[in-house]
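As you look at this complex, bear in mind that one protein chain is not there, while each of the others sits in place.
Coming up: subunit A.
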Amino acid sequence: MHEASLVMAMGEEIARLAKEQGAKKVLRVVVSFGQWSGIEKEAFCFAFEAFKKDSPLFKEADLEIELIPAVYFCPLCQQEFSPEEAPLCPRCKLPGLPSKGGELEIKKVEFLVED
């Protein structure tokens, strides 16, 4: 259940930005998680709901979660590829290096600010 720690860290980051922007409310948060990030989507949503109750700034915030599929990089032909089974480069048949898939990212935030 490290999802709770992640929600806290995310909340601090967004609260800091909200202050900078003079925002009154957070309306929407879009996060993206890699396929191998180890995040349980439901646990993250659950932790976010709990966090909202104690954070007035986030009271009306909606959460959207995007998942990023794993992508590997071939050291020989320098191309990226998305493996269906084993991460072998479809051209060179060599094992690829992990390139995308571990992301834990705050992608977008929508605030309510003074017009």
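The working rule: contacts are C-beta pairs under 8 Å (C-beta built on N, C-alpha and C of every residue); 3 or more make two chains touch, one makes a residue touch a chain; residues count from 1.
Methods note: contacts and distances are computed from a predicted model.
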| Missing chain's UniProt protein name, "PTS sugar transporter subunit IIB", "Sulfur carrier protein ThiS", "Iron complex transport system ATP-binding protein" or "Hydrogenase accessory protein HypB"? | "Hydrogenase accessory protein HypB"
| task | Go through subunit A and note every residue touching the omitted chain. | result | 1-2, 5-6, 9-10, 12-13, 17, 21, 23-24, 27-28, 31, 35-39, 70, 72, 85-88, 95-98, 101-115
